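The complex appears here minus one protein chain, its other protein chains still in place.
After this line comes chain A, so read on.
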């Protein structure tokens, strides 16, 4: 396999919190444009892996590259290639859905923030609710806005930490459709989920 077909590569990743080992040598590779699921029980260390891969935490030892860039030596380049959707919807409830998206587009220095926001609102069926504050959104709408915010700027690799937790079956199906569409478009999707039957 040639190098640029691999989006994420992890070798011998170790991490402890104080003296409690959480990751004791993790290895895996994720192909570009694929969907990679990291399954595990609560407390298994899924969020820890996502935080390391998204440059929020430093590993104790081991190597990892994202989009070909080494996490330790080139975290800035990694941040340019990724987006993170954390375990809890990270939307600013004081702002409207549209304002949240415009804020992300401005932070990523895109040239037409208004247009980017408009397109994403449409794609995630949030056009009608666009000008209400996110505080009034349902759990499913919040999650959709959250994922939409992650897609601003078209990152090549996206991390989703338990994207369907707390959603009803309909909401889950919607999220999986989004994930599928992203991968079909060439984006690498890395997601975590608690290992429960309800996943399916």
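The definition used in the following text is that a residue touches a chain if its C-beta (ideal position, glycine included) is under 8 Å from a C-beta of that chain, and two chains touch if they have at least 3 such contacts; residues count from 1.
Quick note on the criterion: contacts and distances are computed from a predicted model.
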The complex has one chain missing from view, so what does its UniProt entry call it, picking from "Lactate utilization protein", "Fe-S cluster assembly ATPase SufC", "Carbon-monoxide dehydrogenase medium subunit" or "Transport permease protein"?
-> "Transport permease protein"
Only one of A:8, A:35, A:64 or A:89 touches the unshown chain, namely A:89
Sole contact to the chain not displayed, among A:14, A:79 or A:118 = A:79
Where chain A meets the left-out chain, the residues are 51, 54-57, 76, 79-80, 82-94, 107-108, 149-150
